[in-house]
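A protein chain is absent from this complex, but the other protein chains hold their places.
In this document, chain identifiers A, B and C correspond to the written order of the chains, with residue numbering beginning at 1 in each.
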Amino acid sequence: MSAGSRDEAESLRYSFLGPAGTFTEAALLQVPGVEQAVRVPAGSVLTALNMVEAGEVDAAMVPIENSVEGGVTATLDAISVAHRLHIVREALVPISFVLASAAPLATEQIRTISTHTHGWAQVRRWAESTIPAAEFVPASSTAAAARGLLEEEPSADAAVCSPLVAAQLGLHVVASGIEDVAGAVTRFVLVARPGEIPSITGADKTTIMIPLPQDRAGALMELLEHFATRGVNLCRIESRPTGNGLGEYYFSIDLEGHIAEARVADALAGIHRIAPGIRFLGSYPRADEKPQQTTAEVSDEAFTAAAAWISSLRHA
Amino acid sequence: MSAGSRDEAESLRYSFLGPAGTFTEAALLQVPGVEQAVRVPAGSVLTALNMVEAGEVDAAMVPIENSVEGGVTATLDAISVAHRLHIVREALVPISFVLASAAPLATEQIRTISTHTHGWAQVRRWAESTIPAAEFVPASSTAAAARGLLEEEPSADAAVCSPLVAAQLGLHVVASGIEDVAGAVTRFVLVARPGEIPSITGADKTTIMIPLPQDRAGALMELLEHFATRGVNLCRIESRPTGNGLGEYYFSIDLEGHIAEARVADALAGIHRIAPGIRFLGSYPRADEKPQQTTAEVSDEAFTAAAAWISSLRHA
Amino acid sequence: MSAGSRDEAESLRYSFLGPAGTFTEAALLQVPGVEQAVRVPAGSVLTALNMVEAGEVDAAMVPIENSVEGGVTATLDAISVAHRLHIVREALVPISFVLASAAPLATEQIRTISTHTHGWAQVRRWAESTIPAAEFVPASSTAAAARGLLEEEPSADAAVCSPLVAAQLGLHVVASGIEDVAGAVTRFVLVARPGEIPSITGADKTTIMIPLPQDRAGALMELLEHFATRGVNLCRIESRPTGNGLGEYYFSIDLEGHIAEARVADALAGIHRIAPGIRFLGSYPRADEKPQQTTAEVSDEAFTAAAAWISSLRHA
Partner (left out) sequence: MSAGSRDEAESLRYSFLGPAGTFTEAALLQVPGVEQAVRVPAGSVLTALNMVEAGEVDAAMVPIENSVEGGVTATLDAISVAHRLHIVREALVPISFVLASAAPLATEQIRTISTHTHGWAQVRRWAESTIPAAEFVPASSTAAAARGLLEEEPSADAAVCSPLVAAQLGLHVVASGIEDVAGAVTRFVLVARPGEIPSITGADKTTIMIPLPQDRAGALMELLEHFATRGVNLCRIESRPTGNGLGEYYFSIDLEGHIAEARVADALAGIHRIAPGIRFLGSYPRADEKPQQTTAEVSDEAFTAAAAWISSLRHA
């Protein structure tokens, strides 16, 4: 598949970590043409990914970092280890919460507040100072908490949820911007079956996963030398146990650049020699659109000139 | 403080990510002498850590990796960035679930199952094949789910929870070992106010946090060279945004060895020069007791001999 | 040209650091088929190389290391900087001296001994203990010293020279193996105009010259990382002033392996990007025939597999 490139965009189908109204759906709504697509909420990140693999949807939007509703570590492991999927896009969503109620309500009337435990952790100071008497009622997601307000037997007086779901459900917003730390942003990725790689934009990221057989001083450095000698910057690195027993690791890495660039391809080829189990998880445009800075010595032209020189030596 | 070294162990107080019966409490129960100590459940990792900083408890046990009940990323950031705390011990707990009910019950009688969403994700395949009709009721923790069975209005027919809480509450175990992936282990750390560092055992870890000013190819490699030239192995590395805006990172690192060893101290001193904001978060015994392997050239003796040589040159 | 590969070997012409009978001619005599070739003594290394460049000879044998008759540093600079020549072969010659005279002569009859100053330095201890009264008469080469014995007015009573020239001139050998340090070996190279590179043998060396623009900590290490990431061993490295002013250097390097090998070609291509002025001075069989040891991860197969993997990603 190639999410977003199909002409008949109306027939595209996306799964996302549901239910409707989560921050993940807010991320999905950033995808161009998504209004005409079918959006399928999934009960978990794994379910969302499974739907892609099974061909039931074209792609899945899932949280990858700092999520309000968890599942992040699981996401990384799922994409890297369990599945054969590619990242085709990333999205950044500002994490801002509202306190919402079914009907207009004053703060002092609120005795119970429902939300996901992670969401609750992020508004706790506000809640303790503003409505100290209110009791926390856990929900499986912030969106589920919002939805619970409208049930025959409401799960609580109010819910901490995303502005999106409050708007979708027509809830009353008691207070907004109630997050304890302003300016937080969460990163999501759109995941699809391997296919055509998104075109290079000049502001791209590439995600890879490298199983490392040995756990010794210098093993990671050996990997990094392959990036350094090609002037490839890392955006993120995490060592993760493979789950295959003690002492076995993989590195999950986001790097700056696109597989279509010589310096990225050359670095990955170098690592393939020492870690043939390396997995390519996608090259895709950066959500922050920060343009790639590189030096002349790792430009495609420098690689072409070097290859031409070697060829001239060998075929004199 | 020095958790575990005080004679009057009965007066020690520990907080942990509660409520009673979580896997975190199971981790805390591994601490020698904890039976005589006071165990204080906290509503969140942050609350548990705050209690340590405020001096209300001597130490806090919190999940650091792969947790069933979340909060892991938050834990790392909390210990590294927000707090001035040290890790004094680590604990590994096998993650195994039971399906428990208030009274003896056959599987087919179960219509609703309560647990934490992360716990639910880990038993899902078992649940779908064994009790496909049962509905999931979210709880704020697996222990809260277990406790909910005993309320006047039980929250569900059964709960997915730890063997510990089932035993603590005298619940009926309908099925045990129901986790979809066997053999999973979660890592917890015991966190205290800075004080005497636990003695070196020969099987130790040291945790540090290194803010990295520049985001460029080779910056991480420069750090790693300091470890490599001292033969210091890394157990874990994670780059994390500092939250101070785009492009600023810190590295959270666990390394093999103890600050009392010359090779570790020398590596950290080297990094201090290029990243003076480096934070030492503790040297402590490894939970897996895997003994440290090093070569002669990074032994304390080699460091002593090198220092003696330099001194002899300078004071000839 | 391709020294040694032409069928009509009788028409080949070689220059060498003369006169006839030097250790350099001994090195030249190791070249297969040289008996049928024309051997042209040259007055200096530069002259010998100039004859190659001018097309007057097919190749020149010159000393590259530890020479008895000097010129070594000059050789390196001459091949690297001043000329556009390739090394096509190396030769090792044991450095052993004889004391020779025109007619049979007892040691005690010898009052004057002629040889090159470097040769004299290498037999000095023997001379001082055996014929302490003999006076040293400098000659422009050990062979010239030998030849001087046969002149109308002999330059000395005896000469310290190579066994080769003593035999060529039919001299009387007063004493042999008189060198103060036994087992010394000198390295020579056969230099030709660029052309077909000698075939890979599995025990090869490659010589390169890398001008380094910057004189800063880590610049050399950046170069070496290109070798290390391809598992390429160095046999020799020397930094040399370029002669273009202060602070400008080039590195003269011999490495294990042949330009026909992927790991060597890939390393040189990588260095070409950061130092486009790199000069290839030849791939040729090692004189010591020590077979190349490499690991699977830098085999040609590993490079081919890596390239195929990258290609499969890019053209999915």
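Here is the rule we go by: a contact is a pair of C-beta atoms (placed from the backbone, for glycine too) under 8 Å apart; a residue touches a chain by one contact, two chains touch by 3 or more.
Note that the coordinates shown come from a computational prediction; the quantities given were computed from them, not determined experimentally.
Q: Could you tell me which shown chains are touched by the chain that is not displayed?
A: Taken over the complete structure, the missing chain's partners among displayed chains are B, C.
Q: Of the listed residues C:Phe188, C:Phe227, C:Tyr250 or C:Phe303, which contacts the missing chain in the full complex?
A: C:Phe227
Q: Considering the whole complex, which of C:Leu12, C:Leu46 or C:Val165 touches the chain not shown?
A: Once the missing chain is taken into account, the touching residue is C:Leu46.
Q: For chain C, which positions touch the chain that isn't shown here?
A: 44, 46, 66, 70-74, 116-118, 121, 124, 136, 138-141, 144, 181, 184, 215-218, 220-221, 224-225, 227-228, 231-239, 241, 243, 246-247, 288, 290
Q: In the complete complex, which positions of chain B touch the hidden chain?
A: 194-197, 222, 225-226, 228-230, 259-260, 265, 268-270, 272-274, 276, 280, 297-298, 302-303, 305-307, 309-310, 313-314, 316
Please note the rule applied: only the chains that are shown with their structure count from here on.
Q: Can you check how far apart chain B and chain C are, centre to centre, with Cα atoms defining each centre and the answer in Å?
A: 62
Q: For chain A versus chain B, what separation do you get between their C-alpha means, in angstrom?
A: 24
Q: Enumerate the residues of chain B that touch no fewer than two other chains.
A: none
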